[in-house]
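Every protein chain but one is kept in place in this view of the complex.
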Amino acid sequence: MIGFWILSVFLIASAIWCVSARKPVYSVVALLLNFAALAITYVGLNAEFLAVMQIIVYSGAILVLFVFVIALLSSGVAPFAAGPNRLPKAIAPAIFIVLIAFGFLYYALRDSSVTLNVLKGQSQLGPVGTAGVFGSVADFGKALFTVYLLPFEVTALILMVAVIGVVLLAGDQTPYVPTQKHARQVEREMREAILKGGER
Amino acid sequence: MIHHVMGVDGSYPLLLALWLLPLAGAVVCWAFGPQLRNAAGWLGSATIGASFILTLLSWGAGTQSQGGALGAHQSLLSWMPGFDFGLLLDPLSLLWTLIITGVGFLIHFYSIGYMDGDRAFARFFAYMNFFVFAMLTLVLSDNFIGLLVGWGLVGLASYFLIGFWFERPSAVAAARKAFVMNVVGDVGMMFAIFLIVAHVHSISFGDGFAAAGTFGPQALIAICIGLFIGAAAKSAQVPLHTWLPDAMEGPTPVSALIHAATMVTAGVYLIARCAPFWNADPDAQLMVGIIGGLTALMGAVLGCAQWDIKRILAYSTMSQIGYMIMGVGVGAYEGGVAHFFTHAFFKAQLFLGSGLIIHALSNEQDVRRMGGLWKKMPFAFIAMLTGVLSICGFPFTSGYFSKDMDIYGALAEHHVGLFVVGIVTAGITAYYMFRLLFVTFFGKYRGHVDPSDLGIRHPELAGTALPSQAEEVHVAHEPAHHHAPSWIMNVPVAILILPSLLIGWLMFGGDSSPWARFFAPEFPGGPEGVVHPSTFLNEGMTSVIVLLVVVVGFAIAYWRYATKEAQADAVARLRTESVHMPPVLTNLFYFDAFYDLIVVRTSQLFGTIFGRALDPHVVDGAVREGVFITRWAGVFVQSLQTGLVRAYALVLVFGAACFIIYYATIGGAH
Partner (left out) sequence: MTVPVVDYVALSSVIFFIGVAGVLLRRNPLVMLMSIELMFNAANLLFLTFARAWVNNAGHIFAFLVITVAAAEAAIGLAIVVTVFRTEKNVDVDEVRALRG
């Protein structure tokens, strides 16, 4: 209970820091803290595999990518310093909206009596990490490669599409953008080629 | 479902090769024309010659007989059940294949000389090879769809070749006319095939013919009419004949191969091939016989009024195909097919002979501007003379045997009217063919006579050299200055003389003749095989009557064009005849005028109505309103597209909020 509250405060604080930081590098650091706290929360929820994934994929891969892009774009110029920060102005309406949203949420969940027995969960569900116990890596893997095999394979396709998209977007060659002028020139060249071919 | 296959099933690589070789030749000539140059002619001829040799080698396969199956059947591919495509070589298609490749080879060879120096030499041979391939597809198909495909492709090849000299507007117009008329026939045939397939659930000939007796009278007559529309359009039968004379705009070898020897006889092939349908329906047979007889007579009459050497031959072709159609129509299939066989030789020979003349006279085609050529071109004279003798049915030439088979066949099947028409037509044929011969070769050369003195009304039309050209022509072609046709052009003509004089002997001897024995399995119980007791004339008597009428026709022609006085007075007499030609003949029985009035003018009227009223106001109006509404909506929606990514995100959040509110309040409560 206390652990949950400590983690909650930490999560919310780091999220706010991430969104409001002036420099994107600080945002990345805040996000890193946020993800780490989230991984701890996942462990508490008997999802140890996803906790590890959170660290490896998010902190290890995605955030490094962010840092890399920041480094790439900040070289020589400082494009991120420009522009006023509008966060202070927006805080009042944002809080108002969030309160309304919480009102709805509370209204929706007012009758909910489901609780999670975080600390004593192990006695109900078995020791963490044992096969056949909820949340174990073995269980997760079995489910992933049997019942959910198709979605898993489809993610491979999604990743491949993403790779192709990235190569197309950020690849070395500028994307081919036909303009009307260019199209007219191509047409003219083709016609000339055809006419010359006829003279042969 | 039992499939009735018409030939002995098996693998026949020679058959495939002889079918595909011309296609290969066409593709090569077409693709590598500029590189091949004059070799294209030799290549094109060689493929057809090879095809001919392969056909001869396939003779045994084509005539084999095994348990009711006749000929060779090679499967090509199976599609849906009932839609099996293959090749069939039986005596009927073997005969056609022999003519297509054999006569086709001679004409290809001749073309090397005739087309020499033409800018599109390779293109010509590509088209010619393509035509041979298409025609082989037509006659070798074992199913109706393949037949229709071949039917359409020969029409296409014909279109290409009629319009070969596309700089000439008249050639383009003639090509278009031929194509449109042929498509009319294709559509008729297509509907007949639809009916057959709808009833039999199979496209193969065997299944269709096996079911010929089960169609019911209405379906059967509809099928016969549909098929005959196709046959009539392709074979220039009344009333779909008007394209054939115009088709003479093509080069002369084209006229010889396509518009005399092979393609125009496809209708004869169709009716002979579909004999079970016609045998099952005497009304349809009578219709075909009457149309054939009418065409024979009309072609002959119009042939008397023509001055263009190729048009005279075109009308004679039309007339002779009328004989064939009449023959197959009355059920004398062997007779009709026999006349196709001999006609292919003597008509090809006549066309190639006329080609020699036209070539020598630098494209002069009007017989009034010829005359006295027999001394200068003795070889062409002999070629034309033998051809004329054969077409007129001079005793013991090939035309004599085959034409008598048709005429006597009509009598044997109790069609006395058609019998009389056949005899009268034979006389008229003798008249106009000898008229052609006398005017062209006898008397004095009239190339330097002023066109108006000869009664030539439109010297600018194709077939008559222009006055300015005429001067050159006549300077260049003073006696002994004609182009001596090269041996390339003479050899095929010389080879053709032999069959057109002698090949009729194959048909001599009634039931025991080689011809009858060849076709006995294909057409059991033809006129030769059945005794017809009620005819009041026997075949010999028929022959004598035909001969008498032919002699009368010859005599009139001789009296009008070949006597001493006539030769001396030729210019004035030709002028008088031209000027006083009955309008009904010069207007070709008003068929073209009729089509112009009914089809062309009506279409134009509708076009005007639609173009002036309906299209701009109704159709375009609707489109304009649509454009206006779309543009107005676009202007409205455009203002929503601010380009601000964050605004889009806001809208997204708003939508998500709506979802949350819905599920939190109404949707989620359960």
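Per-chain residue numbering starts at 1, and chain names A and B are given in the order in which the chains are listed.
By definition in this document, a residue touches a chain if its C-beta (ideal position, glycine included) is under 8 Å from a C-beta of that chain, and two chains touch if they have at least 3 such contacts.
All values reported here derive from a predicted model rather than from experimental measurement.
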Residues from chain A at the interface with the omitted partner, ascending
1, 4, 8, 11-12, 15-16, 18-19, 21, 24, 27-28, 31, 34-35, 38, 41-42, 45-47, 49-50, 53-54, 57-58, 61-62, 65-66, 69-70, 72-73, 77, 79-80, 82-83, 86-87, 90, 94, 97-98, 101-102, 105-106, 109, 112, 114-121, 125, 134-135, 139-140, 143-144, 148, 151-152, 155, 158-159, 161-163, 165-166, 169-170
Chain B positions in touch with the non-displayed chain are 637-646, 648-650, 653
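Keep this in mind: only the chains that are shown with their structure count from here on.
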Centroid from C-alpha atoms only, then distance chain A to chain B, rounded to Å. What do you get?
74
State the interface residues of chain B toward chain A in the complex, per the touch definition above.
657, 660-661, 663-665, 668
The answer for chain A against chain B in the complex is residues 101, 104-105, 107-108
